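Got a structure here, written out as structure tokens. Questions coming.
With one protein chain held back, the other chains of the complex are shown just where they sit.
Then we have chain A:
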Amino acid sequence: MTTFRRFRPDDVNKFSKCNLDPLTETYELSFYLQYYAKWPSLFQVCEDSEGNIVGYIMGKVESSPDAYKYSEHYLPWHAHITALTVAPEARRQGIGKILVEQLEAAADVHNTWFMDLFVRSSNAKAIAFYKELGYSVFRVVKDYYGEHATDPDKDSEDAFDMRKSMKRDSKGEHVRDDGEKHEVHPEDVW
């Protein structure tokens, strides 16, 4: 029995179902408050009947700094998924999908061109999840992560920068079909 609504600061006191999962990072309070302060409509939670938070998504809207306007890596006004988590016991119910859709709706309200996110190239489950929701790889950021999630012999891992056009990008100018062939370096990502 779950309900979706905006994040409230008290929700951090009900985060345990999500944040005790080893795959979910717990940040300093200021990190959560930053999203709540700047982009409250892009910080959504899923609450169970006991008031526990069983899923949440944190997003933001931004563009690259003006100084990079003429760079090939310049990112126009877009939305970004910073974190998406669903408690282990609440998975396989479509909560993640609804949270992403809610963020997309908010991204359209902000009139963004596209939504993007970063995912480890080894995280096949997450990649499949986003692909099912219409996201595609836009570029590969080489050695973006400092360590490899699955291979202890490797000391870095690539990130997939995945994107989906929002309503404003009606011609699909901000997505690519062959994004996996476009490699960039971490310093090209702002």
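In this section, contacts are C-beta pairs under 8 Å (C-beta built on N, C-alpha and C of every residue); 3 or more make two chains touch, one makes a residue touch a chain; residues count from 1.
What we mean here is this: contacts and distances are computed from a predicted model.
Leaving aside the chains on screen, match the unshown one to its UniProt name from "Exosome complex exonuclease RRP46 homolog", "Nuclear pore complex protein Nup85", "WD40 repeat-like protein" or "N-acetyltransferase B complex non catalytic subunit".
"N-acetyltransferase B complex non catalytic subunit"
Of the listed residues A:I98, A:I127 or A:V140, which contacts the missing chain in the full complex?
A:I98
Check each of A:L75, A:A90, A:L117 or A:A159 against the chain that is not shown and name the one that touches it.
A:A90
Suppose we count only contacts with the excluded chain; which residues of chain A make the list?
Its contact residues with the unshown chain are 1-6, 8-10, 12-17, 19-22, 26-34, 36-41, 48-53, 89-95, 97-98, 101-102, 105, 109.
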